[in-house]
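A single protein chain has been omitted from the complex, and every remaining protein chain is retained in its original position.
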Amino acid sequence: MWQIFHKLGSPKWFFGIASTLMPWLLWVGLALMVAGIGWGLAFAPQDYLQGNSYRIIFIHVPSAFLAQSVYMMMAVAGLVTLVWRMKLADVFVKAVAPVGAVLTFLALFTGAVWGKPTWGTWWIWDARLTSMLILLFLYFGVIALGAAISDEKSSARAVAVLVLVGVVNIPIIKYSVEWWNTLHQPATFKLTEKPSMPAEMWVPLLLSVLGLYLIFGWLTCLRMQTEILVREGRTRWVKELVQAGGN
Amino acid sequence: MTAEFTVNLRSPDVSVGTATAMKAVFVRDLKIALRQPQDLLNPLLFFVMVVTLFPLGVSPEVSFLEQAGSGILWVAALLSVLLSLDHLYRHDFDDGTLEQLVLQPQPLFLLVLAKSMAHWVLTGLPLVLLAPVLGVMVHLQGNSVAVLCLTLLIGTPVLSLIGSIGAALTLGLRAAGVLLSLLIIPLYIPVLIFGTGTVMAASEGAPVAGQLALMGAFLVLALTLAPFASAAALRISLSNS
Amino acid sequence: MSEPLLQAVNLECERDDRVLFRDLSFSILPGTLIRVEGPNGSGKTTLLRILAGLNDSYSGDLLWRGQRRDGYREDFLRNMLYLGHRPGIKPLLTPIENLRALMAGRRSVPDKVLWQALEGTGLGGFQAVPCHSLSAGQQRRVALARLLIADEPLWILDEVFTAIDIHGVAALEKLLIERVENGGAIVVTTHHDLRLPAMQRVTLGGGDGYDR
Partner (left out) sequence: MAFDSFGAFIVMEGHGPYVWACYFMFFLLMGALALWSLRQRRSVFAQQRRRMNSAPARDQSPAGASFTRIEPSHD
């Protein structure tokens, strides 16, 4: 058990596994996304309330979903960094934070554009959008702190503390933003929450969520490999790898 | 040729208790601050000035101020706490006091808690005391002023405690001040929401006991968790210096 | 032979992609003084901070009286005194207040003793003057006053002789010798040419700092 754990922590081992996984992640992910989005855009029936604008859901929900789970993953990795000092966990946080920020931004952007035909305005201080905005701030904080500390180990641990503090706060932020929202404007009608979504809608949605997850996996492997190359540049196996002419 | 020595290790019972050590930290911070009263006054002046900006910048009409007053006061209080955070550990870090603090045998998170409490007494508490005057200036009605002070009384310690984490994390970094705000403001949002929301509910005559209890829960949560995070962050920052 | 207080086993520290030291092992025994030597930038201060428990980005083990130090942190801190580059003196407080605050977390010492300790470091008459009006050397003496009353068996002193005048240096050397003779263990770095009877050396910066 402990052996497996140690192996998991070895950058060299991870590098190899990632290399074999990456083509699968990328191509299966792309296929799923194309299927989900194509189905959603062209074949899924119209929404009876919002018309065609709801078709944004097939990228809005995957982005929003992933944006939140990336932060959770970062928190788990942060805990691993602090408790077991596993290098790979920190590599993960560093590699993934910009991806999470981009996904959060996409969720915000698509949410805002969706709001225009639905509410007649680009931005409303809706509970979901506001929580997403705060999540984006949290991501920026993580990225900025990681960039500000030059020492690798200190940077890893400081970021881990910040991510954990953030993850404790996320439910509180969500709850308070929802409470604040009801205080100011009783919710008229919400994005995405439908009494019952027909299968022609949720199946493509599920496909694109899965697809984006896999593509995220590919991006993560790629970025983690880069980070590992930078950090382990002086070890023999990286030198051999570089000499062997990897790209 | 090595001689035999008996080492007289210090036993736990001759050491200073945690409560005494905490009190010493607290008293020292207060003493230093009182020797430099100008530094105490600055966040207060900042608080007053930010509040003044709103009638000048937005509208001096009573109807607007009544509506926005609690929010204005809370935002101003939040910013002025934020402004003072940079100093929380900076001087101690620069002159080496922080190293000695970390090397004290007592649990670091409790010493950090003592420092956070000193910070609150020096910045948060004066803001609470000043708030009624400004509350009247932004036309908050009688009951709302009392509720505002109550929310500030419960909320500002949370600001100090959470802020202490950010201050510890950004210790010794370039442009620490801006970075600190970036890290901390998102974490302050729940306190701000409940702080202003409670006052607004009170001005509409709604019961506020529930919200106040919830803010109390925030305070308890911050008191129990924040010092651990701050202590961990301090160790990391010192390790890096 | 006495039991070692602190043992370093295969310490390695890397900073900014540069190995400061590797496979560094030594024991700190009671009644010895260890001088850590090396050119500028060889990691003397880093080593001292690691020994003191301030810096934990190292690999290898540190044993406190035979046990891994991490599990006995409180016991270790109670028995160790560290004086760093930065003396831990608050400019706004007077020497006596500073000393009182520094001792507050360690041991309760009557004010009279603190007052005498400050006198012993040559600060007689300055005890109640705010530290910001004292010179750099005088401020360091405030911190050094702790050495006159400290009962911790292990002292870790970084650049103790900095900013101290000739007479002060001689007196401080005498203090360290006496301390060692009474069974204290001391680790120092200094650029001052220190020659003490039972002195051991740990030399850093062998020149192989770059390879791995």
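The chains carry the letters A, B and C, assigned in the order they are written, with residues numbered from 1 in each.
Convention: contacts are C-beta pairs under 8 Å (C-beta built on N, C-alpha and C of every residue); 3 or more make two chains touch, one makes a residue touch a chain.
Since the model is a prediction, treat every value here as computed from it, not as a measurement.
S.K.: If the hidden chain were put back, which of A:Val70, A:Ala89 or A:Leu106 would touch it?
M.R.: Residue touching the absent chain, from the options given: A:Leu106.
S.K.: In the complete assembly, which of A:Ile56, A:Leu164 or A:Leu214 touches the absent chain?
M.R.: In the complete complex, the chain left out is touched by residue A:Ile56.
S.K.: Just the residue numbers, please: which parts of subunit A touch the chain that's not shown?
M.R.: Counting only subunit A, the missing chain is touched by 37, 41-46, 51-53, 55-56, 59-60, 63, 98-99, 102, 105-106, 109-110, 113-114, 116-117, 215, 219, 222-223, 225-226, 229-230, 233, 238-239, 242-243, 246-247.
Note that only the chains that are shown with their structure count from here on.
S.K.: Name the chain with the Cα centroid closest to the overall protein Cα centroid.
M.R.: Per-chain C-alpha centroids ranked by distance to the global centroid put B first.
S.K.: Using the touch rule from the top, work out which pair, A-B or B-C, shares more C-beta pairs.
M.R.: Most C-beta pairs in contact, of the two: B-C.
S.K.: Where the centres are mean C-alpha positions, what is the separation of subunit A from subunit C, in Å?
M.R.: 48
S.K.: Centre to centre, by mean C-alpha position, how many angstrom separate subunit B and subunit C?
M.R.: 34
S.K.: Multi-chain contacts in subunit A: which residues touch at least two other chains?
M.R.: Answer for subunit A, listing residues that touch two or more other chains: 151, 153-154.
S.K.: Multi-chain contacts in subunit C: which residues touch at least two other chains?
M.R.: Residues 57 of subunit C each touch two or more of the other chains.
S.K.: Once bound in the complex, which stretches of subunit C touch subunit B?
M.R.: 1-3, 5, 29-32, 52-57, 74-75, 77-80, 82, 84-93, 97, 101-102, 104-108, 130, 151-153, 183
S.K.: Any idea which subunit B residues touch subunit A in the complex?
M.R.: Residues 162, 165, 169-170, 173-175, 179, 182-183, 185-187, 189-190, 193-194, 197, 200-201, 218, 225, 229, 232-233, 236-237, 239-240 of subunit B touch subunit A in their complex.
S.K.: What does subunit C use to touch subunit A in their complex?
M.R.: Those in contact with subunit A are residues 15-17, 57, 212.
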